[in-house]
Each structure stands twice: as C-alpha cells, then as structure tokens.
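The complex appears here without one of its protein chains, the remainder shown in place.
Labels for the chains are A, B and C, by order of writing; each one numbers its residues from 1.
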Amino acid sequence: MSRRGRLFVFVAGALGISALFVWGFSGLPDFGVQPSVYGEQLSERAVDERHATNVVAATTFDYRGLDTMIEEFILFSAVIGILLLLRAQRDEEEDAPHDMAESRRPLPTSDAVRVFGLGLIGPTILFGTYVVAHGHLTPGGGFQGGVVLASGLLLVYLAGEFLSFERLAPEKLMEATEAVAAWTYVAVGLAGLVAGGLFLTNFLPLGRIGDVFSAGMIPLINVAVALEVAAAFVLLSDEFLEQAVLVRKRDRS
Amino acid sequence: MTVLPYVVAAWLFLIGLYGIVTSRNLIHLVTCLAVTQSSTYLLLLAIGYQEDATAPIFGDIPMDAEVVDPVVQAMTLTDGVVSVTVSALLLALAVQTHKRAGTLDPNALRALRG
Amino acid sequence: MTELPALAVAVPLAGAAALVGGTLLKRRRLIDAVAVAVAAGVTVICALLLVESTRGPIVYWFGGWEPDNGLALGISFAIDPIGAGLALLAAGLATAALVFSWRYFDAIGGLYHVLLLVFLAGMVGFTLTGDLFNMFVFFELMGVSAFALTGYKVEESEPLQGALNFGVTNVIGAFLILTGLALLYGRTGVLNLAQLGAALQGTEADGLVVVAFVLLVAGFFIKSAMVPFHFWLADAYAVAPAPVCVLLSAVMSELGIYAIARVYWSVFEGALGGQAPGIRVVIVGIGVVTALIAAVMCFLQRRLKRILAFATMSHAGLFVVGVGLLTPAGLGGTAVYVVADALVKATLFLAIGILLHRYGSGDEYHLHGRGRELPWAGLLFVIGGLGLAGLPPLGTSLGKSLIQQEAALLGYSWMPAVFMVASAVTGAAVLRAAGRIFLGRGTRDDSVRTEDEDEETETSGGEGRTPLVMVVPAALFALLSFAPGLIPAFEHSTTEAAHRFQDRQAYQSAVLQGVSPPLPALVEQSSSPLKGLVSGVVSGVLAIGLALAALSWGRLPLALRRAASPLARVLSGLRNLHSGHIGDYVAWLTAGLAALGGMFALALR
Partner (left out) sequence: MGLLQIIILVLVALSATSVVLTRDPLPQSMAASFYGLLLGILFFIFQAPDVALSQIVVGAVALPLMILLALAKTRGRAE
C-alpha cells in the first residue's frame, strides 16, 4: 500500500475503535469508586493468612503465584531466544577472537566518570538487596530489585572496561544463574507437592508479621526472581554490548 | 473529569498504533509498541483505583484501612515485565534484520511479498 | 494422579531450565534425548488427563487456594476433554518434532530444544487454564517462544522480518485481550472464567460486555489468523523451521479458535446467548471469507511452506465456521476436523522438511522433477494433498461433513459449496506441487524470475540419504490421518465432549463449588455418512482435476487462458495486499477491529 493508503485505512479504523472504546468504557464504574470483589477479599485476608504486609506481593507470589512463575519463564525464554538470535550472528563475525585486549576498549572513560561509577556500585548493590529482601513488607521485590542489582553490575562497565565487566559477569555463569533461578521457582512449586499440598502451596513457616524472614515462601521466590531478572538483564546488556563493541572494532580496522 | 484516565488510556493505545503504522524505523516501532502497551497499565490501575484509599501495604496503616485493589497492581506488574521482555526480543530481531538487510526502514523491507 | 494438571506445565518448564545446563556442556545427543523424553512424558501426562477428564471436569487450584464461599482466590486449571485433547495433540506433535529435529539441524545447540519445550508448556497451559489473566500470560509465553523459534534461522531471504511481523501483530493481539479483560474486571471484579460467567449470567448485554467480547475475539482472531488479521501468518510460516511449523500450523492457530469457544461458553453465553443468531452470522461470515481468500492465495504460491501456510489459514476459517455455529454438533465436528487436519498438516510439513534436508530448497519450481528418486515422499505429499481436500476415508472428510450437516440444519444450505471450494483448491495446490516435484510434470520454471535465487537453507541440504528419524514421524502421521474417520467411537466421544464443553452451569459448579453434576444423557444424532462421502469424493476429484489443469496450463486452449486474464488482475491485486510491510498489517488490523466491532454492534443491537 502507499503511505497515504495505509494512513487512510488506519484513520478509518482508529475512528471506529474510538467509537468502540467510548461505547465500552462508558460501562465502567466511575473512576475511583468501586473496589473489586476479588481485590477486597485479598486485601482483607492477606496479612492474616500470609503474614505479608505487602498485599501486592502476596497476590503476585502466592495467591496468583502461577502467573508469576509463567512470567518468569517468559523472561527466560526471551533471553534464550535473544542468545540464539545474536549468537548465530556473533559466530559469523568474530573472526579473530584473540587479538583484542586493546581494541576491545569501546570508549575511553574519563577518570571522573570512573570514580563516580565506582562509588555508586556499593550503594546500588546494597539498595538492590534491600529492595529484594523487603519485597513482602514494603514496595519492591524480585523484579525491581533484580534490575537494580543488574544496574550495579552494569556500573562496572560504565566505570571501567568491558573486559572487567566480562570477568565479573561471565556469560556462562549468568546463563547458568538464569536457568537455576527459573528452575528454583518450579522447584518451590514442587516442594509444595512434596510437603503434602498442591503445586505452589506454601511449605515454609509464616513467621512474625513484619520480619524479613516471614510470609513463608514469598521471600524465597523473591530471591529466585531477583536472580533471574538480574542475570537476564546482565545477559541482555552483555549481548547487546558485545554487538556494539564488535561493530566499533570493525569500524576502526 | 472522572473519565479522564480512560480517555488517556484510549489515547495511548491509538497514538501507539499510529506510530507503528507510520514508522520508518524498526527501533522506533518497538518503542511505539511499548507506548501502546502502557495503555493497558493505565487502564488496569485506573479500574482498581479508589478515591481516598491508600496503597495495599499494611506496614504503617491500620488493618481496617481502605486500600486500593491489589489484584490490578499484580496484573500490571506482570504485564510490565512481559512488555519489556517482548520489547527486548523484538529489538534483537530488529538488530538482526538490520544485519541481513542493511536497513531498518519497513518501506525498504519487502522480501515477503505475496 | 491428582497432581497431573500441575505436572503438565511444571515438567516441560523444569525440563527446559535443566536443558540449559546441557547446552553449557555442549552435549548435543544428550540434549536431544532429554528433550524427547520430557516431551514424551508430557504426552503421557496429557493422555492420562484426557482419560480422566472424560469422567468429569478436573479442577486444580494452584497453591491450594480453593474458593471461599464460591469466590475464587487463586488460579485454577479446569480441564475438560476438549482442552486436554488439544494439550495431548500439542505434546504429541512436539515429541514428533523433536524426534524429527534429531538429525534435521546439524549446527544448532540446545537452545532450540529449550525454546521448544517452553513453547509446549505455553500451549498446554493455555488449553488447561480456567483463569482469564492466566490465559493471557500463557498466551504471551506461547508467543515469545514462538517468535524466537520463528526468527532464529535463515531459510529464505529476509527471514527475520517474518518473525518481526509475527511478533508485533501478536503482541498487539495480546493487548486487545488484556484490554477486554480489564473491561470485564471493571464490571465484575473477578478473573476466574467460571466466576466471570456466573457474574455476567442473566445481565443485560450492554456496550461494555459487547466491546469486551469484541476485543477478546479480535485478539484470538489474530492468533488464528482470520481475515483481515491474517497477514503475519504466511510470513512467519515461510521462515520458521519445518518442525516448528508443525506446531505452529497444527496447534497454535487452532488454540486461538479454542480460546474463542472457551470464553464464549464459559463467560459470555450467559449475557449474550440470547443473541446467538447474530453472533453466529458474524463469526461464520468471517470464517467463510477467510477460508475462500486463503484458498486462493494458497493456489498462487510456489514455495511449499507458503502453500501450506495459506492452507492452514483456509482450514482455520473452516474451523471458525464450525465453532461459530455455536452448537454442540458444530463444535464436535470441528474437534474431529482439527485433529484430522493437524495430522495431515504435520505429515506435509515434515515431508517438506525432508525435501529441504535433502535438496536445500522448498520451491516447487526449483525442485522440478528432482523428487523422482523419492517416490515414498511423493506418497506423503499425495496423502497430505488428498487429506486437505477431504477425500474419504481420510479423517478430514468426516470432520467436514459433520460441520456441513450442522450448518445445513441451521439454514446455511450453501455451506457445502464453500467447504468444497476451500478444500479442493488447497488440496490442488499441494497436489500440483507434488506433480511438479515428484513426476516432473508441468513447466520447469515460470516466467517470473524470483529474487531469492540465493536462498539460504535451515539445514545443510544436499544430504544423500534421509535419516530414519525423519521418515518415521512423517509416515506415522500419514497413517494416523486415516484414523479419525475409521474409528466410530471417535465421533461419538467428541460430540459428547462438545456437549460438556458448552454446559456452563456444570462448569461453574465444578469450579466454584467443587461439585460435578451427573453427565446429561446424549441424544443420538442421525448422521448420514453417505452425504459426507459424496461431497468428500467430489472435492477430492476436483482437487486432482485442478492440479492437473494447473500443471498443463500451457497446453490449455488459448481462449480459456485469455478468459482468465481479468481474474489474474484481481489476483495480483490480492497478492499485493500481502506486502510484508508491518505498517500495512497493523493498519489492516486496526480497520479489522473496527469492522468487527461494527458488525457485532449491528448483530447484537
């Protein structure tokens, strides 16, 4: 289709969809009034039943834990897919893999940036760990904390070199971490079976409300998710970074 | 004004689609797709929102306080992670496409005709 | 035994994660063996689930969160014979695809196997789940692993574009589903399918309910590639590796249709059921249009995989007709047809894989006459082509005749003509290609030079012999595709399953109260097998005739060829719509959604 034809078809469709949305959305309750049956029920019982003060975490990791397990595998399979896609390409390009200590340096990093970056690494990792560990108590958890942890590792890249980043986070290790983390979630589910319940039934003591070690298996799952997310994110960045580095190298030569 | 969140959600959906339809760069297209997806976050959270209620986190608030719906938040969390994952995968495909075809412009990519 | 529902998903996922260890060790044969074993295990689990579900629905609450006072707190799997049957089909085909891949790819590591197992888990979970949001999550899992599998290796030029088009359109489909879900949640405040159905039961079908239904149907239509949401499908299938195509074509398209049936009968029927005739007109209409357009497109292709891609679409249109009749007999007939058709398409895709493996090409002109040394592969193609055409005693003929009978009862007396055209034309396209490849009939090359002379292949090609692990699955599927028509009990049990599938009250009480009411006694339907026999034979003969005509086109009278030239112009216009441009596809998707909404609005006013 020509550009204009495409736009015409789209605009006609968009007008129709707008009408459809007006018709459908007008049946929704007014903004800010109605609590849902399901949500209200969970808010009422989560603290008593799960000893988790963060009801969102209790919902995500316990009441609707299967969703989260599948979501973790979405992340897992996307990373595997990207490895598959980009790896094929790297095999073709990496003709001479041993010459490169010098040319692998992507960008000269200024000292100021380096110091700043190094200074941030510690706090970032600390903050990430905190976010993960308190996921069942306060906002945060495995996903948010996992990305923060990965950013801590990426700061190494910012501060120093691609090489030291590679050394800190070798691809194989990250791949294994990712797989183990994904596997852990399933294992937690199976442990529920072994303990006599159904798949994903809590099998750990619930502890005292407000403690870091409370809310049964939720903190454990949070850690698994954090590892999964962090490893996935590092792998992705590494994969894309390596691509970028290879290109610069080629442009220079 | 009580319909504003729904209007904005609909707008995000349509403007994102507009971007995809008119895009001349696959990376731009993936970002537009992320905008489209954000419409679903807004819609879900707006449906679960309750005036004068607090976040469903009972750390510092009494047990009988009014809280907003935790289920929509759980769904939005899941949705958000799925979204960024899919975006990453599509970006990798775009990078790879660029490698094969030497361009990111959908108008120039016409190998799959008919 | 009670843990089977969870294991059906947990086993392939755990297997996939464990296989990553295998890829790090670089032991290819070990990976193959483990992957096949896991898939076979899932097949056994699904078979057990199928047997058990015939005794009544199986409900499994993850985390032990059983409903409290009839309110669902957690996520449930709710398994009935149709869902379990589809899961079994997916697992069986995945096992065969993995066996076939044993020797098919040389250079790939285990990441392919990991993704295939995740894909399997996604499909199984999608068919078993009883929760709308969970369905969305499995939809995405299926999608993500399928995009990656599609785009991973190069066969024809610009393959990644196929994966990108697939990815972008299907992700938009997922948004539509989620938006529909949000509307339903805003109205009812629940997510469990049975609970949603209970909440909507007897309510007035206002704009919100209709629009939610439209959004869900459109999202699932994207997955099952109904016109005008279909453009991505041929692009994706043309580039995916042949064993992956088996799963995409024989199961994934069907799952979109399954999902429509599932949400209609479990959620919407209570509110929209009074207007079933209006809904029927719209859905059946879309099915018919898709079946015919895709059949024409199918005949215009020269690459084997694209031929089959459009054949898949065309037959998916016929499935939609069957489901869209909104009666138990229509759904039961569709179930028979889906199983039979899946076996036929699996045979054909594996046969194409064998040709690709051997000759490094999947183009009927390039392969002209080269298949003479592989008469048995030619036989597979002929069985497949006749299967698409629905020639008795192949199972497809039974499924088609069941749907046609039911359609005629509902007043669609012209439906047999649609079925005959779609079946004959798609069958003819395959038979034509078979005639050219295996008999050396027809012209060696057409006047149009293709741009993809330097097509790369997904396997090394040029193999002197075809390994047994590739032949056996293909031959097995060819044999099995006769089974549905020859086992009389099959028809009976699918009809029964369809009755149960549509029993909303029983579904609700099984899920929410944990009580299964006794199964209703079935009214025996009087079927006239002779009628199906006639229309099946006619389409089979038509297919052969069309294929022969196409192969001897140059020798036909000039007048006839001239008369066809205006037709050719229309056809090239149709082909040009399939531009491979993602912007075009999304524009059509937008317009299609609006049109679908408009049609339902008129039908349900």
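Quick note on the criterion: contacts are C-beta pairs under 8 Å (C-beta built on N, C-alpha and C of every residue); 3 or more make two chains touch, one makes a residue touch a chain.
What you see is a predicted model; the values in this text were computed from it and never measured.
K.L.:
Check the whole complex and report which displayed chains the hidden chain contacts.
P.N.:
So, taking every chain into account, the missing one touches A, B.
K.L.:
Thinking of the whole complex, not just what is shown, which of A:Ser36, A:Ser151, A:Thr184 or A:Asn202 touches the missing chain?
P.N.:
For the chain that is not drawn, the touching residue is A:Ser151.
K.L.:
Thinking of the whole complex, not just what is shown, which of A:Gly81, A:Gly141 or A:Pro219 touches the missing chain?
P.N.:
The single option touching the absent chain is A:Gly141.
K.L.:
By the contact definition given up top, give the residues of subunit B that touch the hidden chain.
P.N.:
Within subunit B, the residues touching the omitted chain are 1-2, 4-5, 8, 11-12, 15-16, 18-19, 24-25, 27-28, 30-32, 34-35, 38, 41-42, 45-46, 49, 51, 53-57, 67-68, 73, 76-77, 80-81, 84, 87-88, 91-92, 94-95, 98-99, 102, 104.
K.L.:
At which residues does subunit A meet the chain that is not included here?
P.N.:
Output for subunit A: 31-32, 54, 56-57, 131, 139-141, 143-144, 147-148, 151, 154, 233, 236-237, 240-241, 243-244, 247-248, 250-251.
Everything that follows uses one rule, which is that only the chains that are shown with their structure count from here on.
K.L.:
So using the touch definition from the top, which pair is joined by more C-beta contacts, A-C or A-B?
P.N.:
When A-B is set beside A-C, the one with more contacts is A-C.
K.L.:
So how far apart, in whole Å, are subunit B and subunit C when each is placed at the average of its C-alpha atoms?
P.N.:
Chain centres of subunit B and subunit C, defined by C-alpha means, are spaced 28 Å apart.
K.L.:
Centroid from C-alpha atoms only, then distance subunit A to subunit C, rounded to Å. What do you get?
P.N.:
32
K.L.:
Would you pick out the residues of subunit C that each touch at least 2 other chains?
P.N.:
Where subunit C meets two or more other chains at a single residue, that happens at 133, 137, 140, 144, 147-148, 151, 160, 185-186, 191, 579, 581, 583, 586-587, 590.
K.L.:
Considering subunit B alone, which of its residues make contact with at least two other chains?
P.N.:
13, 17, 21-22, 47, 71-72, 75, 78, 82, 85-86, 89, 93, 96, 107
K.L.:
What residues on subunit C touch subunit B, complex-wise?
P.N.:
Within the complex, subunit C touches subunit B at residues 133, 137, 140, 143-144, 147-148, 151, 154, 156-165, 167-168, 171-172, 175, 178-179, 182, 185-186, 191, 234-235, 238, 300-301, 451-452, 575-576, 578-583, 586-587, 590.
K.L.:
Name, in rising order, each residue of subunit A that touches subunit B in their complex.
P.N.:
Contacts found on subunit A: 3, 6-7, 10, 14, 17-18, 21, 25, 28-36, 38-40, 42-43, 46-47, 53-56, 58-60, 64, 67-68, 71, 74-75, 78, 81-82, 85-86, 89, 137-139, 143, 210, 229, 236, 239-240, 243.
K.L.:
For a test of understanding, state which residues of subunit C touch subunit A in their complex under the given definition.
P.N.:
Touch residues, subunit C against subunit A: 3, 6-7, 10, 13-14, 16-18, 20-21, 23-24, 60-65, 68, 71-75, 111-112, 114-115, 118-119, 121-122, 125, 133-134, 137-138, 140-141, 144-145, 147-149, 151-153, 160, 183, 185-191, 206-212, 214-215, 577, 579, 581, 583-584, 586-595, 597-598, 601.
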